[in-house]
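Removed: one protein chain of the complex. Kept in place: all other protein chains.
By letter and in written order, the chains are A, B, C and D; residue numbering begins at 1 in each of them.
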Amino acid sequence: MSAHMAGHNTVEHTVEHTAEHTVELPAQSTDVILTLRDITVQYSGFMAVDHVSLNLPRGGAIGIVGESGAGKSTLARVAAGLIAPTSGQVLLDGRVLAPVRRTREQRRRVQMVFQNPDSSLNPSHSIRRILAEGMLLHKTLGPHPDAEAVDARCRELLRMVGLGGDSDAIDDTGNMTVQGGVGASAASAGARSASAGVHSASAGTGVSANTVLGTTGSDAGASASAAVLAAADVSELNDMLSRRPQAFSGGQRQRIAIARALAVNPDVLIADEPTSALDVSVQHEVLELLADLRRTRGLSLMLITHDLGVANALCDSIMVMRAGQVLVHKPTAAFFTDPGPRYARDLLAASRSVAIAAPIRGQV
Amino acid sequence: MLSHYSLRLRVLEHRLPHTLIAGLALLAAIVLAAIIIPAVSPYDPIAEDIPSMLQPPSFAHPFGTDQLGRDLLVRVAAAGRVDLALMVGVELLPFLIGTCAGLVAGYYGGWPDRIITLLSDALIAFPFYLLVAVVAFVTGTGITGIFLTFLIMGWIIFARTVKGATASLAGAEWVDSARVMGFSDASILFRQLLPNVLSQAVIVLVSDMVALLVAIVTLGYLGLGVRPPTPDWGTMIADGQSFLATRWWVSTLPGAAVVLVGIALALIGDGLNDMRRRA
Amino acid sequence: QTGGSTTSATGASASGDQTTFTYARSAAVSSLNLWTEITSNNAFAIDKIFEPLVSFDKNGKIIDWLAKSHQISDDGLTYTFTLRDGLKFSNGKNVTAEDAVFSLQQHQAEKDAALPLTADIASVTAPDEHTVEIKLNSPYTPLLAELANFSNGIVPKDFGGKSEADFFANPVGTGPFVVSKWDKSGDLTFTKNENYWQKGKPGISKLVYKLVEDGTQAVNQLKTGQVDGIEDPALENLDELENGNDTKVETAGSWVTHTFFFNTADEHFADVHVRRALAYALNRADVTKAVSFGHADTAKTVLPKAIEYSTQDSIKPVDNDLAKAKEEIAQSKYPDGFEAKILLASGNNAYSQAAQLLQSAAAKVGVKLDIDSVDIATFRSRFKAFDYQIMINSAQADYPDADSIIDFQADPDGFSKSYWTSYSNPEVTAELKKAQVTPDGDERADLYEKIQQTLADEVPYIPLYSPQIVKALRKNVNGLEVLPNNSVRFQDVTLG
Amino acid sequence: MLLVLALVTVGVFLIVRLVPGDPAQMVLGLKARPEQIADMHRRLGLDQPLWRQFTSFIATLLTTGDTGLSIAYNASSRALVLSRMPVSLWLIGCSAVLVVAISLPLAMTAALHKDGWVDQLVRIVPTITLGMPEFWVGLVFVLLFAVTLKIFPVGGVQPGIDGMLYSMALPSLTIALAQTPFIVRSLRTRILEVLGSDFVVTLRAAHLPERVIRRHVLRNALLPALQLYGMKISFLVGGTLVVEQVFGLPGVGSLLFNAITARDFPLIQAIAIYCALGVVLVSVVVEIAGGLIDYRVRGAAVGGRNRAAAGEWNSAAARGAL
C-alpha cells in the first residue's frame, strides 16, 4: 500500500478503536482547568467523537490536529457547551458542567473563536456592539458602566489584539502596554490595522516594519509624542468601533473575534481553526497574538487545526484525531521525534513535504 | 469631520441603487398626490352630483366623473389615502407575527418548526376565497374583515422567508459565539438574528404589499371590500368595470393608480434586494 | 349569421341544426318542482315545462291558456274553466280535467308551497273531461291572477305513475319545451316539445339555459354571438347593447319596485316625521338616473305602473323637498338628528349607489347613516329577524294583481309583518282586506288609490324606481315575448 | 400531509358554522314560514348539536368518502365538485404551463443581459402587471382579444380538448400574467447568483458551449423558483374564482362562492376537502420535481420536512467520503 492510501486501511481502524477504550488518563490535578471526560458524540448513529478524554492544564495549550471530519470541531463544541455530548462530561476546575445549560459565569470562563472570519461576527452589528455586548452581559465593567468606560475598554481590547493603528503599543494614557512580539508580527499588524486594511501602501508597511523591528523587545517607555499619537489613535479606534465587520479584512475580523472572547476575561480559549481561512502572513499575526495572550494572561488554549506547523508553533502537546478517536496525544517535542501511529506519521510526512525545507528559512 | 461627513454621503449615494431611488420617488409622488389633491380640489370625494354623472375626462374633471357625478381625480386621490394606509396597516401585524414565528421555527427547528409549518400548510390548503368570504360574512364587509383575513393568511409568507433565512444563519459561527458568550435564546433571536433577517423580511414586505393591494382591490370587485362611500380603488374599479367598453375612465384610472403603486413598490423591493446583495 | 348556431359551440356541435337558442342566465336551475320553487332561476325554467289554465300577456292582462275559456259566477264563488281541445303532455298523453284537478289539489296539499293559493277554496272538481271547477267559500278577486302563476301549472295525474321526486327529476308537462340535459350547477338544455298544443311551435328546436354568472361576461358573449340572449342585462350596459351592430333589447313594463324599507319597530323610524324627513330629503329622480341609465321609472308608489290600479301618475309623493324635510325632522323626536345604519346586500352596485345617495340626503337633515353591507344570506337572516333599521330591497309582484304587492307589504298580520317593517295602520289593513273581495272595477280602484296615498304619506318605505324588464338579444332573434314578471315566451322565437 | 388534510377538514367544518345565515332560509326563500324552516333543519340535521353533526360528517366521510347532499343544489356534493373539477384543473394546468413558458426564457434572457435593456424591460414590465387585478386584466383581454379582435372566445368552455385549450387561452394567460412577475424575479435573481458561482467558471474554462452552460445554470437556479411556483399553484387551487367569474368558466371557484352564499355546508366542506387534497397533491408533485432537480431534497417528499437535514447529510457525506 502506498503511503497516501494508508488512511483507507480499515483493519488499522479497528485496532485503534479497541485500543482507545483502554487509555488511562493521568490523575486529576489542580493544575488542570478544563477536562473532557470520555466524550462521545453521535449523529444519528454516526460516531463523530468516540470516547475522547483530555485534560487542559491551566495556562497550557493543546493542539488538536487531524484530517477533515475527524471530529475536532465537534469536540470543541462540546467543550464550549454548544452541543450536548451523547455521553461523557466536561469539567471546569474539577466541577462537572451541565451539558448545554451552563451558568453565565461558567460561560464567561470558557470562550471560543471560530474558523471562518467571514461568519464569525454578526454582520449587522457594529464592532462596538459586538465587543460591548459580552462585557455588559457579564458585567465585567461593573453593573452600570458609562458609555465612555465601555468605549475605552473596547479600544483597549482592539489594541490588545493589535488593531491599534501604527501606535499600537500605546494605550490611551500614552503608556506602552503590549510588548512587541516577533518583529514581523507587529509590523504587519501595524500595516493591517490602518483603515485601508490590506491595501495600505506597501511603503507604509516597510516603514513600520523597520520601526518595530528596531524596537523589538526594547522598553521604549512613554515619549513626548506619545500623547499626540494617543489622541489620533483614540479617534481612529473609535471610528473602527463604529464600523461593521464587512469593513474589515479577514485577519482583522479574526482578531476582533478574539477580542470579543477576551472581553469577558475568559480562562479558557477554544480556538477552532482560527487561522485556516487566512493567508500565511496574516495567520502568523494571529498566532503571535494567541501566543502573546498565553504568555501575558495565562490563558489556557485548546487549539484546533489541521496544520502541524501551527500546532508546533503554539502548543505544548499535540493530539491527533481521526474518525472521532484520539490516535495519539504527546508533548510537542516528542510528537515530532516520534509521531507514533501510522496516520500520524503520514500526516507529519505530508506536512514536511509541502513545507519549505528548514535550510532555506534559516537563511532569511 | 467634514470630510467624514462627505465621505458618508458619497457612500450613501453609491449604495442606493437607482431602482430604489426611482421607486421611492414614485411612491413619494403618489403619497403626495393623495395628500394634496383632496386638500386643494374644489370637489368633495363623497358628495354626489347626479347631473354631471359619468362625464369623460375634461378640463373641469381631469379624470372624468363617476356614476354619482363625483370627480374621479379627487376620488382616486382620496382612495389613495385610504388604500395606502390600509395597505401599510394591514401588513404590519402579519409582518410582526410572521417574522417572530419564522425566527422561532428557523432557530429551534424541531417541533416549533413543525407546528408552524403544519399551520401554514393547512392555511395554504384552505381555499382562500372561502376564508375571505367567511371572514367578511362574520364581520360584515369592510376594513375589519380585510384586516382579519390578511392577518390570518399574511404571516405565512414572512414566516417562511424568515424561517429560511434564520435557519441558514442559525448555523453561522457568530450565533454560536453568542451562545458561548452566554446570551439567552431570546436575546440571540431578537438582538442577534433579527437584524440580519429583517432586510429579507422587509423586501418580502414590500413586494407583498403590492399583492395585498391587488387583493384588497379584488375584494372590492367581489363586493367584500371597503364599504361605500369611503373611496377605495377596488370598489371604484369594480363599479366601473361593467362599462369599461363605453366609459373606460371610470375603472381604468383608479386601476392605473394601483399599477403605479405596484411599480413603485416593485422598484423599491428590487432596489432593497440589490442593496442587500451588495452589502 | 345565426349566433346561436354557428358561433355558439353548444349549438353548433349538437346536431348541426339551425335553431338552437342560447340564453345566458346568472344562476343555474336547481329544481323543477313547480310548487316549492319561487326564485326566478328555477321558476323561469318551470314555466317552460308546465303551463297553467290561465296566464297573462306582455301587459299583465289575464288571458286563457290551457283553458280555452273561463267563467266566474256573479257571487264570485265559482270559477269554471274549459280545457282546450287536443291538449297533450309532452309524452303524448292527452290532458284531461282530472290532471288539472290533481295538480291544483297537490299544490294545495303541498306544505312547502312557495306560492300557495291564498283563496279560501272549498273544492276543485272535474265535472267532465274538459271542465274544471273551483269553488270558494268566500269571494277572492285575485284568484284568477294567482292561478296564472307558474306554480299552478298542470302535471299528469298521479305523476304518470312515478314518485314525485322521480317525476320532477324528469318532468312531463304541456309546455313548449322538454328537459333534455340538466346540470344542476350549470347549464340546462331543453328540446322542443313535439306535442305542443300550439301547432307549428316552438320555432326553435333547442333552448339552452347557459350559466353565465358574470354580467359583463354575458354582455360580451352576446356581442360576439356566443349567446343569443341575456336574461338580466345590467342597466348600465343597455345603451351599448341597444345601439350595437348585432344586438338589440326588448322591454316590458315591470312588476318590481326597488325600495328603502324602514323598520318601524326601531325607535327612530317609528316616528313618521323621521321617515317623512328622509323621504323629503332624498331626490328619487336622481337615484333613478344614477342607477338606471334611462331604463327605469322613478317610483312614486309602491305599486308598479304595469300593474292595474297603480296610481303612479296621480299620487302626491313625499319627495325631494329639503325645506319640508327640515320641517319634518324638526317636528320629530330627533330634531338634532341621530345615527343609524342602512342594511344592504353586498355586490349590488345599484343598491350601493342608492344607499350612498340616501346617506348624503340624510346627512342634510342631520341624520348620519352608515352603510352596513353584508352578504345575501346574512342579509336575509338579518331582515327576517327584524335586525335592521333601514334596508334596501325590491318588492316584486308574483302575479298581475295589485294585491300581490300590497298585501305582502302592508298587512301587519301577514307572516312578513308588512315586509318586515312592522308597519301597521288598521285603516290600511281594513281597506286591503276589502279590496281582496271587491270585484274588479272602480270601487277596487278607489280602495287601492287610498291605500297607496296613505302609504306614500306615512312612508313605511320609500319606493325608488321600477326598472324596465329588459332582455338583450342578438339582432336576428325575432318573436321573443317579454313578460312583466321577468320571464319570456320562446314559442314564437325564430332566428332570422 | 394527512395532518394538513385533517386540519383543513376540521377547520372548514367549524368555520362555516361560525357564519351567520341559514341554509334553509336560502333554499326556501323569503316567504318561507318558520315551521318550514324548522322542518328543513331537521331534515339536514342542523338541529343537532355541533359535535353530533361533526361526528356524523366525519363518519360518512371516512366510511363512504361521501361529503353529503348539497343543500342548495339538492344533489351529491361530491358529484357537483367532480363535475366542476375538470375546468378548474385545465385552468390551473394551462396557466401553470404558461407561467413556465413565459418565465424561463424571460428570466434567462434578463439574467444573461444583466442591466441591459432586455433586463430592464423584464424587470419593469412584469411589475406593471403585478399591480393589475386579475379581474381587470381579464376584462381587458376579453374586450381586446375576444370582442374586438375575435381571436378567442369571450368565455365559457368549448367542447373537446382543442376547444378546451382554445377557451383556456385567455383565462390562463390572465392568471399567468399575475404570477410570472414573482417567478421571473425569483428566477432571475437566482440565475444571477448561480452565474456568479464558481462552477460556471469551471464550465466556461472547459470550453463548453453557452447553451450547455445555460442548462447547468438553469437547473441550479430552478429549485427556489419551483418552490415558489408550487406555493402559487397551491393558492390557485380553489383560488381561481375571480378568473372563473370574469371568463364565465364553470369551475370549482364559482361553485364555492355560490355554496358559501347559500350556506351550503356540505358543498363547502366537499370543495374545501377536495381543494386541500389538490394542494397536498401539488406539494407532493413539487417535491418530487424538486427531487428530480436536486438529489439533496429527495426523500423529503413523504415526510414533508427535513429539507435542512438533507443539506446536513450532504455535507456529512462530503466529509466522510474520502
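Simple rule for what comes next: a residue touches a chain if its C-beta (ideal position, glycine included) is under 8 Å from a C-beta of that chain, and two chains touch if they have at least 3 such contacts.
Please note the rule applied: contacts and distances are computed from a predicted model.
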item	value
Listed names "NADH-quinone oxidoreductase subunit K", "Peptide ABC transporter ATPase", "Multisubunit potassium/proton antiporter, PhaE subunit" or "Modular FeS cluster scaffolding protein NifU", matching UniProt entry of the absent chain	"Peptide ABC transporter ATPase"
Contact set of the excluded chain (shown chains only)	A, D
From A:57, A:99 or A:145, residue that would touch the chain that is not displayed	A:57
Touching residues (missing chain, whole complex) on chain A	2-5, 7, 12, 15-16, 19-20, 23, 25-26, 29, 31-32, 54-62, 67-68, 181-182, 184, 187-188, 198-199, 202, 205-206, 209, 249-250, 278-284, 287-288, 291, 294-298, 306-310, 312-317, 326-334, 336-338, 340-343, 346-361, 363-364
Hidden partner chain, residues of chain D it touches	114, 196-199, 201-209, 212, 216, 219-220, 293-296, 314-315, 317-322
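Everything that follows uses one rule, which is that only the chains that are shown with their structure count from here on.
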item	value
Whole-Å gap between the CA centroids of chain A and chain D	53
Gap in Å, rounded to a whole number, between the CA centres of chain C and chain A	90
Euclidean distance of C-alpha centroids - chain C vs chain D, Å	40
Set of chain B residues in contact with two or more other chains	133, 137, 222, 238, 241, 244-245
Chain A: positions in contact with at least two other chains	none
List of chain B residues in touch with chain C within their complex	46-48, 50, 53, 67-69, 133, 136-137, 140-142, 222-224, 227-229, 238-239, 241-246
Chain D-touching residues of chain B, taken from the complex the two chains share	19, 109, 113-114, 117-119, 121-122, 124-131, 133-134, 137-138, 167, 207, 210-211, 213-214, 217-218, 221-222, 234, 237-238, 241, 244-245, 251, 255, 258-263, 266-267, 270, 273
Interface residues, chain D side, partner chain C - complex	19-23, 25-26, 28-33, 36, 39, 72-75, 80, 83-84, 139, 142-143, 146-147, 150, 153-156, 158-159, 163, 245-248, 250, 254-255, 258, 260-263
